[in-house]
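Read the structure below first, then the notes.
Note that one protein chain of the assembly has been removed; the remaining protein chains are unaltered in position.
Here is subunit A:
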């Protein structure tokens, strides 16, 4: 299986950056601690904000830290390689191969995500459990649902990052688009603040956008806020966005080869 081999290779490749992993775990933990105290202060004022209790809120913080790098919310996935290869023209080589570009980079990104989940996901969570009162999934179903929702979250994030990287076909460099999308992702994924705290139509909008599939949805599944049929529809929400966005990636790629130059001779 080619895509399994690609995923395994990506896993191995990222695992060679040990120092970066350790530094990342440290950073995630520090931010986890800071945010936890901030949230605890907030929930002391308003003990039922967004329907979360204080334990839920702190749990939400640490899950966010665990997922941040796993889904590569701000980049750092294989889509960074893609953007660079479009910029310097090496993408031509990818296109010469009898393999779809989207599937190729997705497989690599899932391999990377697994590595980041096992290191930058698990390690800060353990630290969070030791230092704070974190609630575990209330049922085996919730735990299983959470595990299922992660690859979906990664796929949604991947597809969004792929689209951002693809702008390099037209803009020659994807940096600007990446900064913009990073800001949107920070806000609308629920990373900065749980979307349940957003008022009115802004909350409704935020929960409907694909960004919420990256952090808010997996976190709510862990917290047991989606049960039964609702758990199914939460996963379907992620899967739906994943499929729609992947299809868009394929479309954009076709457009790129039709309209633009692959850079460099």
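By definition in this document, contacts are C-beta pairs under 8 Å (C-beta built on N, C-alpha and C of every residue); 3 or more make two chains touch, one makes a residue touch a chain; residues count from 1.
Quick note on the criterion: contacts and distances are computed from a predicted model.
Colleague: Would you mind picking the UniProt name of the chain not drawn here, from "ATP-binding cassette domain-containing protein", "Fe-S cluster assembly protein SufD", "Lipoprotein" or "Putative iron-regulated membrane protein"?
Modeller: Options "ATP-binding cassette domain-containing protein", "Fe-S cluster assembly protein SufD", "Lipoprotein" or "Putative iron-regulated membrane protein" considered; the missing chain's recorded name is "ATP-binding cassette domain-containing protein".
Colleague: With respect to the chain omitted from the figure, which of A:139, A:175 or A:257 is a touching residue?
Modeller: Reading the full complex, the residue touching the unseen chain is A:257.
Colleague: By the contact definition given up top, give the residues of subunit A that touch the hidden chain.
Modeller: Answer for subunit A: residues 1-2, 5-6, 9, 13, 16, 89-90, 92-93, 95-100, 257-258, 261-262, 265 touch the chain left out.
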